[in-house]
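In this view, the complex is presented without one of its protein chains, the others remaining in place.
Moving on, here comes subunit A:
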Amino acid sequence: MQPKTPTRHRARSDVARTPLTPSIISGLNNVSIGSTFAGSPKKQTGKTSSKSSSSSASVFDTTNPFIRPPSRAQSRSRAGSRPGSRPASPVKFVSSSTIPVSEDLQRQAGEGVIRKGGIESRLDVVTRDYVPPPKSEPKRSRSTPASSRDRFITMRDPESEVAATLEQMSLNPVSASPGHTARLIEATGVPLNRRILSYHEPPPSTSVDNTLTKQLECVKPLYARPGSVSTSTGATTNKTRKIPTQPERVLDAPGMVDDFYLNLLSWSCQNAVAVALESATYIWKADSGSVVQMGEAPEGSYVSSVEFSGDGSYLGIGIGTGDVELWDVERGTRMRVMGGHQSQVASLSWNQHILTSGCGDGSIWHHDVRVAKHKVMELLGHSGEVCGLTWRSDGELLASGGNDNVVNIWDGRVGDVGEGARGNARWTKRNHTAAVKGLAWCPWQPSLLASGGGTNDATINIWNSTTGARLHTLKTPSQITSLVWSPSRKEILSTHGYPTNSIMLHTYPSMERVAEIRDAHDSRVLFSAIGPAGDMVVTGAGDENLKFWKIWDAKSAESAKKKKDDGERRTNTTNPHTLAIR
């Protein structure tokens, strides 16, 4: 199915002005602005005389409008009529025969009801004009019947301008620009055989155009300052940031379940993407593009969550029945099944050798995958399904979010005391008013936890897990389905469901919206994962598409400036082969 991509054309309309070329500017400097008019009268007279000889001689002369056709006595006098004038407006002459006024029109102009004629009729169209010596009758344009020499409108169209006879030229004192009128009064160089014509319709107006308003609305965000446009389609960016509104790649994901509570997408540090489609799990190797199936849920059940281990060698699959399967990615074999949960395992998170699972009944279990008795600990802190679960990269804390709108931050120490439940969470936050599925630890500031609420809430809260304080809060327009911090920039990305189906990018700590890709999918963007390079984010939705977006730049031999410490703290990765406890 084709995802809605209304942004396709918008990207192109991001226009850059053509840079100035030095040569042009210098050329312009040479053009004396208006200075040619200093001596204009003289020039004109000089010119007009030469004008009479050849029509093309005055080509180089700035005073274009003053190029009179040969034998224009008037032009000379007119030239004289403006001694020492500043660079005057070029066009002063008005063909005497074409003064378009009639009393009818004037009346209408007064009332302001002129249907046709647009600006021209509303403007003070008539300007004076001088009466040329009785040399020739102004020729009438062929458009008006030759017979109508009076000052009335042609039969055809009562409102159209009328070629007036000399007699009807009237001086209209209410001119749009009085100076203009005054000038024209003196203007004596009106060539009779010139007409100034304008198309009878006014040009289409810009703002009132209904057919365009929708487009304008759509495109506005491209030119809006971040945050200034609340409803936007396409990508809003500040001036320096460009987010492609089109995904880099789209993969087909038939059968992807449109369930908010599940977590069906995971991207390993070995650049493999695991996606669960109904009952089957597939691994797509980003490097080779190959797809491998990783098993199938038992009959009648479905996969409810997938999560790669820190080193990418193992894949945990949570099943709707409550089982947690462990698969060897390399060999593609299932290593073990860890059962026990009473309902679907909708969330999984790895902490080295511990695989933590969040259950539909609100319980959180730690599984030590190395030992036979895998369940090493149980955390009971939710009364609703645990849909968000994420370990901090150093393994100190575990954050969990549930359908009971609660965010719990648990101590990460596991299992020293055997099987007993640890008791209470270190912090319990009840600020959200909807299910908390989006949870993410900040890679560069380990104490920060971002949590996002569902439809009713749609708020991102940033917590300090050390003090328990809420540092920032940001209301978004729609249900938050996941959160991803940028490893390279101080930004956080949120994916949304109802109603915008968008992907939004915010700066931290200002929480300013940097970009938004609206309608990133045709349905709610439910799942997301960040790639090991830190530049691509894959999103999945019920529209059965997996879209890869290039949001940031790849981390390449990155300095530790942004991150507090070296590579050990990379999100989703821990040093392989060091399964020892920190």
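To be clear about the criterion, a contact is a pair of C-beta atoms (placed from the backbone, for glycine too) under 8 Å apart; a residue touches a chain by one contact, two chains touch by 3 or more; residues count from 1.
Everything below uses one rule, namely that contacts and distances are computed from a predicted model.
The unshown chain of the complex is recorded in UniProt as "HORMA domain-containing protein", chosen from "HORMA domain-containing protein", "BolA-like protein", "Glucosidase 2 subunit beta" or "Centromere protein X". One of A:197, A:335 or A:469 touches the chain omitted from the figure, and that residue is A:197. Residues 9, 12-13, 15, 17-18, 20-21, 24-25, 27-28, 31, 33-34, 36-37, 54-56, 59, 62, 64-65, 67, 82, 85-95, 97-100, 117-120, 122-127, 138-139, 141-143, 156-157, 160-161, 163, 176-177, 179-180, 183, 192-207, 209, 211-212, 215-216, 219-220, 222-223 of subunit A touch the missing chain (whole complex, contact as defined above).
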